[in-house]
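Let's look at chain A:
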Amino acid sequence: MLRQLLLGIALAAGMSAQAAAETVTILMEGVPDTEYVKTLVPEFTKETGIEVNLEVVNYAEMHTKLVPQLVASKGSYSAIVVDFYWVGEFTKAGWLLPLDERIAADKFDTSVYMPKMMDLVGKVDGVTYMLPFYNYAMGMLYRKDLLADEKNKTDFKSKYGTDLGVPKTWDEYLKQVEFFTKDGMHGVVNQGLRPDPIAMEWSNYFFANGGEYHTDDWKPTLNNEAGIKAVEQYTTNVNKYGPLGSASFSFDEAFNVMAQGKAYSYITYNFFRAGIDDPTKSSVVGKVEIMPVPGPTADKGGSLNGAWGWAIPKSSPNPDAAWAFLKWVESHETAKKRALQGGSPTRTDVFDDPDVNAKYAYSQALKNMLLTSHNFPVFTYTPQLVEVLGRELSLAVAGEKKPAEALATVEVEMTELAKKDGKLK
Partner candidate 1 sequence: MASITLKNMNKIYANGVSAVREVSLDIRDGEFMILLGPSGCGKSTTLRMIAGLETITSGELLIGERRVNDVDPAERDIAIVFQNYALYPHMTVADNLGFGLKLRGVAREEIDRRRDRIAAMLGIEPLLARKPSQLSGGQRQRVALGRALVREPQAFLLDEPLSNLDAKLRATMRTELIKLHRNLGTTIVHVTHDQVEAMTMGERICIMKDGEIIQVGAPMDVYRNPTNTFVAGFLASPPMNLLEGRLDASSNGAIDAVIGDARLQIPASLAAGFQTHHGKAVIIGLRPEDFHLSASAARHAVELIVVAITTEVLGPEVILVANLAHARGPEVQIRMPRDFLAKPDEAVKLYFDLSQIQIFDATTTRALPRQASK
Partner candidate 2 sequence: MNQSLTIEAANRRFGWFMSAPSLALLFAVILFPVFWALFTSVHDYTLITPNFDNFTGAANYVEAVNTPEFRHSLLLTTMFVAGVVAIEFVLGFIVALMLNSVERFKPIYYGILLCPLLMNPVIVGLIWRMFLHPSLGIVNYLLSVAGVEPVNWLGSTKVAIWTIIMVDIWHQVSFMIVLLLAGLSALPKEPYEAARVDGAGTIRAFLHITLPLMGPVIMVTLLIRLIFAVKTYDLVYIMTRGGPGTSTDFISYFIYRTAFVSLNIGEASAMSAILLSLILLLTGYLYRYMRTLT
(Lines give C-alpha, C1' and ligand atoms only; values in the text may rest on other atoms or scores of the structure.)
Protein backbone atom coordinates (compact mmCIF):
# COMPACT_ATOMS: atom_id res chain seq x y z
CA MET A 1 0.00 0.00 0.00
CA LEU A 2 2.63 2.42 1.06
CA ARG A 3 4.77 1.47 -1.89
CA GLN A 4 1.98 2.15 -4.33
CA LEU A 5 1.30 5.48 -2.68
CA LEU A 6 4.92 6.47 -2.86
CA LEU A 7 5.11 5.37 -6.48
CA GLY A 8 2.03 7.32 -7.30
CA ILE A 9 3.34 10.45 -5.62
CA ALA A 10 6.69 10.06 -7.34
CA LEU A 11 5.03 9.66 -10.72
CA ALA A 12 2.77 12.61 -10.18
CA ALA A 13 5.68 14.71 -8.98
CA GLY A 14 7.72 13.61 -11.98
CA MET A 15 4.97 14.43 -14.42
CA SER A 16 4.12 17.75 -12.92
CA ALA A 17 7.82 18.53 -12.71
CA GLN A 18 8.02 17.90 -16.40
CA ALA A 19 4.99 20.02 -17.04
CA ALA A 20 6.24 22.74 -14.70
CA ALA A 21 9.56 22.76 -16.50
CA GLU A 22 7.77 23.29 -19.78
CA THR A 23 7.74 26.75 -21.29
CA VAL A 24 5.69 28.08 -24.12
CA THR A 25 7.54 30.78 -26.06
CA ILE A 26 5.58 33.10 -28.32
CA LEU A 27 6.76 35.99 -30.48
CA MET A 28 4.28 38.85 -30.27
CA GLU A 29 3.96 42.43 -31.42
CA GLY A 30 4.22 45.34 -29.01
CA VAL A 31 0.61 46.44 -29.13
CA PRO A 32 -2.06 46.93 -26.45
CA ASP A 33 -3.63 43.51 -27.05
CA THR A 34 -0.35 41.84 -26.25
CA GLU A 35 -0.22 43.73 -22.97
CA TYR A 36 -3.65 42.50 -22.04
CA VAL A 37 -2.61 38.91 -22.68
CA LYS A 38 0.50 39.43 -20.64
CA THR A 39 -1.49 40.48 -17.57
CA LEU A 40 -3.56 37.31 -17.73
CA VAL A 41 -0.73 34.84 -18.35
CA PRO A 42 -0.10 34.08 -14.63
CA GLU A 43 -3.57 32.54 -14.53
CA PHE A 44 -2.59 30.11 -17.25
CA THR A 45 0.58 29.13 -15.44
CA LYS A 46 -1.37 28.59 -12.23
CA GLU A 47 -3.89 26.38 -14.02
CA THR A 48 -1.52 24.26 -16.06
CA GLY A 49 1.91 24.76 -14.55
CA ILE A 50 3.25 25.71 -17.95
CA GLU A 51 5.43 28.80 -18.01
CA VAL A 52 4.79 31.36 -20.70
CA ASN A 53 7.54 33.45 -22.25
CA LEU A 54 6.25 36.27 -24.44
CA GLU A 55 8.87 37.80 -26.68
CA VAL A 56 7.54 41.22 -27.58
CA VAL A 57 9.01 43.16 -30.50
CA ASN A 58 8.24 45.93 -32.95
CA TYR A 59 6.06 44.96 -35.88
CA ALA A 60 8.80 45.60 -38.38
CA GLU A 61 11.06 42.96 -36.83
CA MET A 62 8.54 40.20 -36.55
CA HIS A 63 8.58 38.76 -40.03
CA THR A 64 12.37 38.57 -40.16
CA LYS A 65 12.51 36.95 -36.73
CA LEU A 66 9.84 34.43 -37.57
CA VAL A 67 11.04 33.23 -40.94
CA PRO A 68 14.32 31.59 -39.81
CA GLN A 69 12.49 29.87 -36.93
CA LEU A 70 9.83 28.58 -39.28
CA VAL A 71 12.24 27.32 -41.89
CA ALA A 72 14.27 25.38 -39.34
CA SER A 73 13.15 21.89 -38.38
CA LYS A 74 13.00 22.82 -34.71
CA GLY A 75 12.47 26.49 -34.03
CA SER A 76 12.39 28.44 -30.79
CA TYR A 77 8.73 29.46 -30.84
CA SER A 78 6.06 27.11 -29.46
CA ALA A 79 3.25 29.21 -30.84
CA ILE A 80 3.18 32.31 -32.98
CA VAL A 81 0.84 35.10 -33.98
CA VAL A 82 0.37 35.56 -37.69
CA ASP A 83 -0.48 38.86 -39.34
CA PHE A 84 -3.13 38.44 -42.02
CA TYR A 85 -0.83 39.26 -44.78
CA TRP A 86 1.61 36.52 -44.00
CA VAL A 87 -1.12 33.89 -44.00
CA GLY A 88 -0.75 33.04 -47.67
CA GLU A 89 2.99 32.87 -47.47
CA PHE A 90 3.15 30.76 -44.33
CA THR A 91 0.57 28.28 -45.50
CA LYS A 92 2.04 27.97 -48.98
CA ALA A 93 5.41 27.24 -47.45
CA GLY A 94 3.80 24.66 -45.19
CA TRP A 95 5.04 26.26 -41.99
CA LEU A 96 1.82 25.99 -39.95
CA LEU A 97 0.27 22.93 -38.32
CA PRO A 98 -3.36 22.26 -39.23
CA LEU A 99 -5.54 22.54 -36.11
CA ASP A 100 -8.76 20.80 -37.19
CA GLU A 101 -7.97 17.54 -35.40
CA ARG A 102 -7.14 19.21 -32.12
CA ILE A 103 -10.22 21.43 -32.41
CA ALA A 104 -12.41 18.39 -32.92
CA ALA A 105 -10.72 16.37 -30.19
CA ASP A 106 -11.12 19.12 -27.59
CA LYS A 107 -14.51 20.24 -28.91
CA PHE A 108 -13.28 23.82 -29.28
CA ASP A 109 -16.11 26.00 -30.59
CA THR A 110 -14.93 28.03 -33.57
CA SER A 111 -18.41 29.11 -34.62
CA VAL A 112 -18.24 32.07 -32.27
CA TYR A 113 -15.71 33.76 -34.53
CA MET A 114 -16.99 36.34 -36.95
CA PRO A 115 -16.92 34.85 -40.45
CA LYS A 116 -14.84 37.73 -41.76
CA MET A 117 -12.21 36.87 -39.13
CA MET A 118 -12.11 33.19 -39.93
CA ASP A 119 -11.71 34.05 -43.59
CA LEU A 120 -8.81 36.34 -42.87
CA VAL A 121 -6.93 34.61 -40.05
CA GLY A 122 -8.57 31.26 -39.49
CA LYS A 123 -9.12 28.97 -42.41
CA VAL A 124 -7.13 28.71 -45.60
CA ASP A 125 -8.64 26.63 -48.39
CA GLY A 126 -10.91 24.88 -45.94
CA VAL A 127 -8.23 23.92 -43.43
CA THR A 128 -8.10 25.65 -40.06
CA TYR A 129 -4.58 26.82 -39.33
CA MET A 130 -5.24 29.65 -36.90
CA LEU A 131 -7.52 30.95 -34.20
CA PRO A 132 -8.27 34.65 -34.67
CA PHE A 133 -6.54 36.69 -31.96
CA TYR A 134 -7.55 40.32 -32.38
CA ASN A 135 -8.71 42.44 -35.21
CA TYR A 136 -7.34 45.74 -36.25
CA ALA A 137 -9.80 46.97 -38.76
CA MET A 138 -9.03 50.53 -39.53
CA GLY A 139 -11.39 53.27 -38.59
CA MET A 140 -11.40 56.99 -38.39
CA LEU A 141 -10.66 58.85 -35.19
CA TYR A 142 -12.37 62.23 -35.27
CA ARG A 143 -12.82 65.16 -32.89
CA LYS A 144 -16.44 65.09 -31.88
CA ASP A 145 -16.02 68.25 -29.83
CA LEU A 146 -15.09 70.20 -32.96
CA LEU A 147 -18.18 68.88 -34.72
CA ALA A 148 -20.37 69.90 -31.79
CA ASP A 149 -18.98 73.45 -31.69
CA GLU A 150 -21.66 75.98 -32.70
CA LYS A 151 -19.34 78.40 -34.45
CA ASN A 152 -17.91 75.62 -36.56
CA LYS A 153 -21.41 74.55 -37.47
CA THR A 154 -22.38 77.97 -38.73
CA ASP A 155 -19.13 78.58 -40.59
CA PHE A 156 -19.32 75.20 -42.27
CA LYS A 157 -22.93 75.66 -43.32
CA SER A 158 -22.20 79.02 -44.84
CA LYS A 159 -19.13 77.74 -46.70
CA TYR A 160 -20.36 74.42 -48.01
CA GLY A 161 -24.10 74.66 -47.74
CA THR A 162 -24.47 71.43 -45.78
CA ASP A 163 -24.64 70.64 -42.07
CA LEU A 164 -21.60 69.81 -40.02
CA GLY A 165 -21.93 66.37 -38.49
CA VAL A 166 -20.46 62.92 -38.42
CA PRO A 167 -19.53 62.39 -42.09
CA LYS A 168 -21.80 59.95 -43.88
CA THR A 169 -19.87 59.83 -47.10
CA TRP A 170 -16.23 60.09 -48.07
CA ASP A 171 -16.72 63.32 -50.01
CA GLU A 172 -18.37 64.90 -46.97
CA TYR A 173 -15.34 63.88 -44.92
CA LEU A 174 -12.91 65.43 -47.39
CA LYS A 175 -14.76 68.74 -47.16
CA GLN A 176 -14.40 68.61 -43.40
CA VAL A 177 -10.68 67.99 -43.75
CA GLU A 178 -10.35 71.12 -45.83
CA PHE A 179 -12.54 73.09 -43.46
CA PHE A 180 -10.65 72.22 -40.31
CA THR A 181 -7.18 73.05 -41.68
CA LYS A 182 -6.66 76.51 -40.28
CA ASP A 183 -5.11 78.43 -37.39
CA GLY A 184 -2.43 75.84 -36.73
CA MET A 185 -4.93 72.98 -36.78
CA HIS A 186 -4.80 70.23 -39.37
CA GLY A 187 -7.81 68.58 -40.94
CA VAL A 188 -6.05 65.24 -41.01
CA VAL A 189 -2.81 63.53 -40.03
CA ASN A 190 -1.50 60.71 -42.23
CA GLN A 191 1.02 57.96 -41.71
CA GLY A 192 3.00 58.13 -44.95
CA LEU A 193 5.95 55.90 -43.99
CA ARG A 194 6.90 53.08 -46.32
CA PRO A 195 5.69 50.40 -46.66
CA ASP A 196 2.97 49.27 -44.21
CA PRO A 197 1.66 52.52 -42.79
CA ILE A 198 1.14 54.19 -46.17
CA ALA A 199 -0.14 51.07 -47.92
CA MET A 200 -2.64 50.30 -45.17
CA GLU A 201 -3.89 53.83 -44.78
CA TRP A 202 -4.23 54.39 -48.50
CA SER A 203 -6.26 51.19 -48.85
CA ASN A 204 -8.98 52.94 -46.87
CA TYR A 205 -8.95 55.85 -49.31
CA PHE A 206 -9.19 53.38 -52.15
CA PHE A 207 -12.14 51.48 -50.66
CA ALA A 208 -13.78 54.79 -49.74
CA ASN A 209 -13.75 55.70 -53.40
CA GLY A 210 -15.45 52.42 -54.22
CA GLY A 211 -12.34 50.65 -55.40
CA GLU A 212 -11.40 47.00 -55.02
CA TYR A 213 -7.97 45.48 -55.46
CA HIS A 214 -8.80 42.71 -57.88
CA THR A 215 -11.53 40.80 -59.58
CA ASP A 216 -12.58 37.35 -58.41
CA ASP A 217 -10.05 35.79 -60.73
CA TRP A 218 -7.31 38.07 -59.43
CA LYS A 219 -6.96 40.55 -62.23
CA PRO A 220 -5.72 43.79 -60.57
CA THR A 221 -8.13 46.72 -60.68
CA LEU A 222 -6.09 49.60 -59.31
CA ASN A 223 -5.38 51.89 -62.19
CA ASN A 224 -8.88 53.25 -62.58
CA GLU A 225 -10.84 56.30 -61.55
CA ALA A 226 -11.23 55.13 -57.95
CA GLY A 227 -7.52 54.42 -57.64
CA ILE A 228 -6.36 57.64 -59.21
CA LYS A 229 -8.74 59.73 -57.15
CA ALA A 230 -7.61 57.91 -54.02
CA VAL A 231 -3.97 58.71 -54.77
CA GLU A 232 -4.72 62.34 -55.56
CA GLN A 233 -6.78 62.78 -52.40
CA TYR A 234 -4.11 61.11 -50.29
CA THR A 235 -1.40 63.28 -51.79
CA THR A 236 -3.40 66.42 -51.14
CA ASN A 237 -4.11 65.39 -47.57
CA VAL A 238 -0.45 64.70 -46.86
CA ASN A 239 0.97 67.75 -48.54
CA LYS A 240 -1.73 70.36 -48.06
CA TYR A 241 -3.87 69.54 -45.08
CA GLY A 242 -1.57 67.44 -42.95
CA PRO A 243 1.28 68.50 -40.64
CA LEU A 244 4.83 68.86 -41.89
CA GLY A 245 6.64 65.58 -42.30
CA SER A 246 3.64 63.29 -42.35
CA ALA A 247 5.00 61.76 -45.54
CA SER A 248 7.30 59.73 -43.31
CA PHE A 249 5.17 59.34 -40.18
CA SER A 250 4.70 55.93 -38.68
CA PHE A 251 1.65 55.13 -36.54
CA ASP A 252 3.26 56.48 -33.37
CA GLU A 253 4.12 59.85 -34.78
CA ALA A 254 0.76 60.32 -36.40
CA PHE A 255 -1.02 59.16 -33.26
CA ASN A 256 0.93 61.67 -31.22
CA VAL A 257 -0.20 64.53 -33.44
CA MET A 258 -3.81 63.43 -32.96
CA ALA A 259 -3.33 62.88 -29.25
CA GLN A 260 -1.84 66.34 -28.84
CA GLY A 261 -5.01 67.75 -30.32
CA LYS A 262 -3.38 69.09 -33.47
CA ALA A 263 -5.51 67.21 -36.00
CA TYR A 264 -9.23 66.81 -36.61
CA SER A 265 -9.01 63.26 -37.92
CA TYR A 266 -6.74 60.27 -38.21
CA ILE A 267 -7.44 57.04 -40.02
CA THR A 268 -5.81 54.33 -38.01
CA TYR A 269 -6.13 50.96 -36.33
CA ASN A 270 -8.98 50.48 -33.95
CA PHE A 271 -6.72 49.66 -31.03
CA PHE A 272 -5.55 53.27 -30.92
CA ARG A 273 -9.04 54.21 -29.74
CA ALA A 274 -8.24 53.12 -26.19
CA GLY A 275 -4.98 55.08 -26.21
CA ILE A 276 -6.69 58.35 -27.02
CA ASP A 277 -8.56 58.19 -23.72
CA ASP A 278 -5.42 57.51 -21.73
CA PRO A 279 -4.53 60.72 -19.89
CA THR A 280 -0.85 59.78 -19.76
CA LYS A 281 -0.68 59.79 -23.56
CA SER A 282 -3.41 62.09 -24.73
CA SER A 283 -4.45 65.66 -24.17
CA VAL A 284 -7.81 65.20 -25.87
CA VAL A 285 -9.33 62.63 -23.55
CA GLY A 286 -13.10 62.33 -24.07
CA LYS A 287 -13.04 64.52 -27.18
CA VAL A 288 -12.37 61.84 -29.75
CA GLU A 289 -14.58 59.13 -31.19
CA ILE A 290 -13.99 56.35 -33.72
CA MET A 291 -16.17 55.41 -36.68
CA PRO A 292 -15.90 53.19 -39.75
CA VAL A 293 -14.23 54.97 -42.65
CA PRO A 294 -17.04 56.44 -44.71
CA GLY A 295 -17.54 55.04 -48.16
CA PRO A 296 -18.75 56.39 -51.50
CA THR A 297 -22.33 56.23 -50.29
CA ALA A 298 -23.93 56.24 -46.86
CA ASP A 299 -24.47 52.48 -46.81
CA LYS A 300 -21.01 51.47 -47.92
CA GLY A 301 -17.94 51.68 -45.67
CA GLY A 302 -14.32 52.15 -46.65
CA SER A 303 -12.50 50.55 -43.74
CA LEU A 304 -9.62 48.17 -44.25
CA ASN A 305 -9.86 44.99 -42.31
CA GLY A 306 -6.93 43.48 -40.52
CA ALA A 307 -6.30 40.81 -37.92
CA TRP A 308 -3.84 38.53 -36.22
CA GLY A 309 -4.28 34.83 -35.62
CA TRP A 310 -2.75 32.35 -33.21
CA ALA A 311 -0.99 29.45 -34.88
CA ILE A 312 1.31 26.54 -34.06
CA PRO A 313 4.34 26.29 -36.32
CA LYS A 314 5.48 22.98 -37.70
CA SER A 315 8.82 23.73 -36.07
CA SER A 316 7.27 24.15 -32.62
CA PRO A 317 9.31 22.39 -29.92
CA ASN A 318 6.18 21.65 -27.84
CA PRO A 319 2.98 21.78 -29.92
CA ASP A 320 0.82 20.20 -27.20
CA ALA A 321 1.72 22.83 -24.63
CA ALA A 322 1.22 25.47 -27.34
CA TRP A 323 -2.29 24.11 -28.04
CA ALA A 324 -3.05 24.17 -24.31
CA PHE A 325 -2.15 27.86 -24.34
CA LEU A 326 -4.23 28.56 -27.44
CA LYS A 327 -7.25 26.89 -25.91
CA TRP A 328 -6.89 28.95 -22.78
CA VAL A 329 -6.19 32.33 -24.37
CA GLU A 330 -9.11 31.94 -26.78
CA SER A 331 -11.51 30.59 -24.20
CA HIS A 332 -14.59 32.74 -23.68
CA GLU A 333 -13.49 33.84 -20.19
CA THR A 334 -10.00 34.88 -21.23
CA ALA A 335 -11.20 36.53 -24.44
CA LYS A 336 -13.76 38.48 -22.46
CA LYS A 337 -11.18 39.53 -19.88
CA ARG A 338 -8.96 40.78 -22.67
CA ALA A 339 -11.79 42.72 -24.21
CA LEU A 340 -12.67 44.26 -20.84
CA GLN A 341 -9.15 45.63 -20.62
CA GLY A 342 -9.60 47.24 -24.00
CA GLY A 343 -8.69 44.41 -26.34
CA SER A 344 -10.08 44.23 -29.85
CA PRO A 345 -12.49 41.28 -30.15
CA THR A 346 -12.86 38.79 -32.96
CA ARG A 347 -15.89 36.86 -31.67
CA THR A 348 -19.56 37.64 -31.62
CA ASP A 349 -19.97 36.32 -28.08
CA VAL A 350 -17.54 38.96 -26.86
CA PHE A 351 -18.74 41.77 -29.11
CA ASP A 352 -22.28 41.25 -27.82
CA ASP A 353 -21.39 40.63 -24.20
CA PRO A 354 -23.26 43.12 -21.99
CA ASP A 355 -20.33 43.75 -19.64
CA VAL A 356 -18.06 44.62 -22.53
CA ASN A 357 -20.65 46.91 -24.05
CA ALA A 358 -21.28 48.55 -20.71
CA LYS A 359 -17.64 49.44 -20.33
CA TYR A 360 -16.91 50.38 -23.91
CA ALA A 361 -19.78 52.14 -25.55
CA TYR A 362 -18.01 52.03 -28.89
CA SER A 363 -17.99 48.22 -29.01
CA GLN A 364 -20.93 48.09 -31.42
CA ALA A 365 -19.21 50.71 -33.59
CA LEU A 366 -16.18 48.45 -33.73
CA LYS A 367 -18.36 45.48 -34.64
CA ASN A 368 -19.92 47.44 -37.47
CA MET A 369 -16.52 48.48 -38.69
CA LEU A 370 -15.55 44.86 -38.89
CA LEU A 371 -18.72 43.88 -40.67
CA THR A 372 -18.44 46.62 -43.30
CA SER A 373 -14.71 46.33 -43.81
CA HIS A 374 -12.78 45.27 -46.89
CA ASN A 375 -9.92 42.79 -47.05
CA PHE A 376 -6.52 43.46 -48.51
CA PRO A 377 -5.51 40.86 -51.12
CA VAL A 378 -4.19 37.88 -49.20
CA PHE A 379 -1.93 35.48 -51.02
CA THR A 380 1.59 34.13 -50.80
CA TYR A 381 3.21 37.37 -51.87
CA THR A 382 1.17 39.85 -49.87
CA PRO A 383 4.23 41.29 -48.06
CA GLN A 384 5.87 41.97 -51.37
CA LEU A 385 2.73 43.58 -52.73
CA VAL A 386 2.65 45.83 -49.66
CA GLU A 387 6.28 46.72 -50.33
CA VAL A 388 5.62 47.65 -53.97
CA LEU A 389 2.42 49.50 -53.17
CA GLY A 390 4.14 51.41 -50.38
CA ARG A 391 7.01 52.41 -52.63
CA GLU A 392 4.86 53.58 -55.50
CA LEU A 393 2.47 55.49 -53.25
CA SER A 394 5.40 57.18 -51.55
CA LEU A 395 6.78 58.22 -54.93
CA ALA A 396 3.39 59.56 -55.95
CA VAL A 397 3.00 61.54 -52.73
CA ALA A 398 6.48 62.99 -53.21
CA GLY A 399 5.40 64.12 -56.65
CA GLU A 400 7.98 61.96 -58.41
CA LYS A 401 5.42 59.85 -60.21
CA LYS A 402 1.99 60.62 -61.58
CA PRO A 403 -0.81 58.67 -59.85
CA ALA A 404 -1.64 56.72 -63.01
CA GLU A 405 2.01 55.81 -63.54
CA ALA A 406 2.42 54.63 -59.97
CA LEU A 407 -0.74 52.56 -60.03
CA ALA A 408 0.20 51.09 -63.40
CA THR A 409 3.52 49.91 -61.93
CA VAL A 410 1.74 48.34 -58.98
CA GLU A 411 -0.65 46.54 -61.32
CA VAL A 412 2.21 45.14 -63.39
CA GLU A 413 4.01 43.80 -60.34
CA MET A 414 0.82 42.54 -58.76
CA THR A 415 0.00 40.61 -61.92
CA GLU A 416 3.44 39.04 -61.88
CA LEU A 417 3.11 38.06 -58.25
CA ALA A 418 -0.40 36.69 -58.66
CA LYS A 419 0.73 34.61 -61.60
CA LYS A 420 3.71 33.31 -59.62
CA ASP A 421 1.33 32.23 -56.89
CA GLY A 422 -0.97 30.53 -59.30
CA LYS A 423 -3.88 32.75 -58.30
CA LEU A 424 -4.01 34.43 -61.69
CA LYS A 425 -4.06 31.97 -64.54
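Quick notes
Following the convention adopted for this analysis, contacts are C-beta pairs under 8 Å (C-beta built on N, C-alpha and C of every residue); 3 or more make two chains touch, one makes a residue touch a chain; residues count from 1.
On the choice of candidates, all candidates are chains of the complex that A comes from, given by their letters.
Everything numeric in this text was worked out from a predicted model, so none of it was measured.
Of the candidates listed (1 or 2), only one touches chain A in this complex, namely 2. Considering their complex, residues 60, 63-64, 67, 71, 89, 92-93, 192-195, 243-249, 253, 256-257, 260, 262, 380-381, 383-384, 387, 390-391, 394-395, 397-400 of chain A touch candidate 2.
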